[in-house]
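Dropping the structure in here first, questions after.
With one protein chain withheld, the remaining protein chains of the complex are depicted in position.
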Amino acid sequence: MVPIQWYLWLSVIVFSIGVFGFLSRRNIIVIFMSIELMLNGVNISLVAFSHYLQDMRGQILVFFVIAVAAAEAAIGLAIIISLFRNKATAHVDDIDEMKG
Amino acid sequence: MLAEIFFAYFAVVIVLTSILVIASRNPVHSVLWMLLLFFHIAGLYLMLDAEFLAAIQIIIYAGAILVLFLFVVLLLNLKEEIKGRPFSRIFVIALVLAIGMAVVISSTMKLLPPGPVGQYSMDMIRATKGGNSSIIGRVMYTEFLFPFEIASTILLVAIIGAIVLAKKRLRS
Amino acid sequence: MSKYLLIPVLPLLAFFINIILGRRYLKDNAQWVSIAAVLGSFVIAVSSLFDVISGSRFYGDIYTWVVAGNFRASVGFNIDELTSIMLIVVTTISSLVHIYSVGYMHGDKGYYRFFSYLSLFTFSMLMLVMSNNFLQLYFGWEAVGLCSYLLIGFWYEKRSASDAGKKAFIVNRVGDFGFALGVFMIYLTFGSLDYRTVFNSLSMHLNDPLVHMNLGITAVDVNLFTLIALLLFCGAVGKSAQIPLHVWLPDAMEGPTPVSALIHAATMVTAGVFMVARCSPIFNLSPFAMNVVAVVGAVTAIFAASIGLVQNDIKRVIAYSTISQLGYMFLAEGVGAYSAGIFHLYTHAFFKALLFLGAGSVMHAMEGELNIQKMGGLRKYMPWTYWTFLLASLSISGIPGFAGFFSKDEILWQAYSSGGPGRLVWIIGSITAFMTALYSFRVFFMAFHGEFRGTHEQEHHLHESPKVMTIPLAILATGAVVAGWVGIPSLLGGGNQIAGYLGHVLGHPKGEGTGMQEMMVMGFSTALGILGIGLSYIMYGRRSELPQKIAAAFKPLYTLFYNKYYVDELYSYTVVKPTLWIGKNILGKVTDGTIIEGVVNGVPGLIGWFSARFRRIQTGLVQEYAAVMAIGILIIMVVLIVW
Partner (left out) sequence: MNQLGYPILSVVIFLPLLGALMVLLINRKNESLIRWVTLITSVLTFILAIPLLTHFDKTTSKMQFVESHTWIPQWNIRYSVGIDGISILFVMLSTLITVLCVLISWKAIKDRIKEFHIALLIVDTAMVGVFSSLDFFLFYLFWEAMLIPMYLLIGVWGGPRRLYAAIKFFLYTLVGSVLMLVGIIVLYFAGGRTFDIVQLSSQNLPYGLQFWLFWAFFAAFAVKVPMFPVHTWLPDAHTEAPTAGSVILAAILIKMGAYGFLRFSIPLFPEATKTYLVPMMLLSMIAIIYGAVICLVQSDLKRLIAYSSVSHMGFVTLGLFALNATGLEGGILQMINHGIVTGALFLGVGIIYERTHTREIADYGGVASRMPVYAAFFMIFTLAAIGLPGLNGFIGEFLILFGAFSAKKAIAVFSATGVVIGAAYMLWLYQKVFFQTVNPKIEAIPDMDLREIVTLLPLVILIVWIGVYPNTFLSYMHASVQHLLERVNIAPESLSIARLLPWR
């Protein structure tokens, strides 16, 4: 039996890699993928908890996360397309319209 | 022992592909690394007796979302972007933050609740006809019916939103 | 009571009728309303004089004007000997000036306006003299000031006229400021503004230690009565153009001449004299205040006379003469001879109004020319004016038999007989009498004798004024001669009825002296008067070179007199200009502009400065926002875990 801590460590690592990617990459598509990474990291821990606590709600939550991720990906990518059309760039640090 | 070996394999691949996803210069490579990542996560789910989610992970994440990513990457002409530097100016801060985040989150592990508290034990799932999927369905359509409906609405909104946002402006 | 009510109300009605209907409907017929009203008032005034003589006085309220907290004031009348004399003076002169104005103002585009203002003035002046309390007195006081303002600035398109009106009002306000404080003090001390209550309770307060407490305001021992008296006198100084507030009266000559005659000679400017007489019970309790009154009067008398000696503007000479004569009246009151002061007020009203109207007649003939250097030889063109002017000049010079003689002599005698400082005052008064004769006849000789020195057009235009103007002149001339006959001193076989009559209200002066001394005083002043006329004849009547020689010999003095002692300039440089400068540069720019606005705009400025620094945080880069967010999340998590 694999201890739950292993799953959680894995989850933390994946999540942190996602965080790092999100904060450091310039390419907006990779940033989006970093978000997916974070979501997956969380999902791992959720499923692991579900298994460990013998509670089905963890898995239900993962289901909803996936649903929201799908929605987010659809909208986000649409935004990227429309952004690229207008600004002709996929780098987030080229977009600073809200600069104070 | 076998379980630990399998877990080790999955974990190593997951971490490596994760790093490759964010490290690849070319987003197409990232997407492909991600594909690999998702398959391994699905494997992890199977190890945790979550067959339904493993299937969903493959079908939706790998099948739908990643394909969407791939389309977008291909749709955008990213030649110029690929040549520039991949990381932004807050690279170091991001690294510190990510590590800090990992440290802080992992420090909560000692707060783990003791022992199983739910009713869905392995034996109970095995005894149920249809197994994991059947139980998820039951819970989903009873206890979580309302959130489920909301999720469907969110998806509908997302569809419409995506169409509106992505379509070209009609010349009026 | 309703009879007395009519006295002021008739002119008020005339004012309303004229001001509302005048411009559209009455136009050139406006005079009828005003004249009818003022004649009506005159008739009632005469009848009320007889009422008072027969012993029936009136004292009562009409309605309660203001009630606020413990403050209470009414509108009411007080008809006694003093009031009745004033009523006669006001209504008589006013009626004559009204009639005269029909001719003088004929064809002026503001004809209706002129008569409505005259009516308003008459109303205000009557309210002032008839009042039975200090607040109503103050009402009349300011209201006549308003009419004066309106009438001085009657030809408002002339810059100098509107300036003069404004100046008159503001200078008067300075005096009224003290007057109002005096009224406050009276109310605080006596709990009432009613004459009768105040004057009757004076005796109660005599032994009140509070009253005699040294208020420590000046080095002099100023007690409460002195303070009240001096504050009231402030008002009188402003209204009656005494030093140092005399500056408005000469400028007031910018107004139409009938106005100068009515307001700035016969009635309004004497309000101060009237007020001091009315408040004589208070003044009597303060020897110091009395001395101040006497000294201010005496100094003003000689001061104004000295200026009058060298002015060339015919109306200004008469104006300075008015100031000088008003100083005479205060001089009399300062030595306790209130009835003599009022007597002089009464005679002065006739001869001074006559002088002004005569000057107006001359101006009428000369097409508005005022400079006596450009006149001369008018005698043959304007006999009526000439003779009436002569009578007035003789009267003011104190030639025996004329009105001015009796009143002036009474004053000088009272000053002399009061002893002490009175002697000094008497000497000043006598010198002034000499100067009065000198400048009065200077005008007379330069205007009416010798050769005409104006332009040919003016000479061609010369004519006697119409009947409507000369008849009032004649009536006034009669007054200038006979008006004094009610006050012939017993020494000359008269009964000095007016002193006895006014004595009921104003008391009798305490001065004593022998008949011999009185004779000496009388003779001395008469001699001075004649001397003045004689000198005037030598200097101006014969057109010698003497005046220029004297002027050249006493160049600094002449310049000083000619420039009116530079009082206007003094005020301009010490009061007006510094105030404006402070207003513009200190208050406007520094305080409001820099300090307050600095703080007000400085606070947002500071916020702006900070936000200019803080806005750098808003890089516009999503990732950096996210990084900050992550930091926040980390901090929150650490906090949650540690606790």
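In order of appearance the chains are A, B and C, and numbering begins at 1 in each one.
Here, contacts are C-beta pairs under 8 Å (C-beta built on N, C-alpha and C of every residue); 3 or more make two chains touch, one makes a residue touch a chain.
Bear in mind the structure is a predicted one, so any value in this text is a computation, not a measurement.
Colleague: As a test of the contact rule: which chains in view would the missing one touch?
Modeller: Per the contact definition above, the missing chain touches C.
Colleague: Which listed residue (C:Trp32, C:Trp65, C:Phe452 or C:Trp485) would be found touching the missing chain in the intact complex?
Modeller: In the full complex, the listed residue that touches the missing chain is C:Trp65.
Colleague: For a quick check of understanding: of C:Phe77, C:Tyr104, C:Phe121 or C:Phe139, which residue touches the chain that isn't displayed?
Modeller: Touches the omitted chain: C:Phe139.
Colleague: Hey, which of C:Leu39, C:Val174 or C:Ile399 is the one touching the hidden chain?
Modeller: C:Val174
Colleague: Which of these touches the unseen chain: C:Ile596, C:Ala612 or C:Met629?
Modeller: C:Ile596
Colleague: Tell me, which residues in chain C touch the chain that this view leaves out?
Modeller: Touching the missing chain: residues 19, 23, 63-71, 135, 138-139, 141-143, 146, 149, 153, 156-159, 161-163, 165-166, 169-170, 173-174, 177, 180-181, 184, 187-188, 579-580, 582-584, 587-588, 591-592, 596-597, 600, 604.
We take it that only the chains that are shown with their structure count from here on.
Colleague: Identify the chain pair with more contacting C-beta pairs: A-C or A-B.
Modeller: When A-B is set beside A-C, the one with more contacts is A-B.
Colleague: How many angstrom lie between the CA centroids of chain B and chain C, rounded to a whole number?
Modeller: That pair's centroid distance is 102 Å.
Colleague: In whole angstrom, how far does the Cα centroid of chain A sit from the Cα centroid of chain C?
Modeller: Spacing between the chain centres: roughly 96 Å.
Colleague: Could you grab the centroid distance between chain A and chain B? Build each centroid from C-alpha atoms only and quote it in angstrom.
Modeller: The separation of the two C-alpha centroids amounts to 7 Å.
Colleague: List, in ascending order, every residue of chain B touching at least 2 other chains.
Modeller: Within chain B, residues 88, 90, 93-94, 97, 101, 105 contact more than one other chain.
Colleague: Using the touch definition from the top, which residues of chain C touch two or more other chains?
Modeller: 621, 623, 627, 630
Colleague: What residues of chain A sit close enough to touch chain B in their complex?
Modeller: Touching chain B: residues 1-2, 4-10, 12-27, 29-30, 32-34, 36-37, 40, 43-44, 47-48, 50-57, 59-60, 62-64, 66-75, 77-82, 84-85, 89-93 of chain A.
Colleague: Could you please specify the touching residues of chain C with respect to chain A in the complex?
Modeller: Counting only chain C, the residues touching chain A are 615-623, 626-627, 630.
Colleague: Taking the complex as given, what residues does chain B use to touch chain C?
Modeller: Within the complex, chain B touches chain C at residues 88, 90, 93-94, 97, 100-101, 104-105, 107-108.
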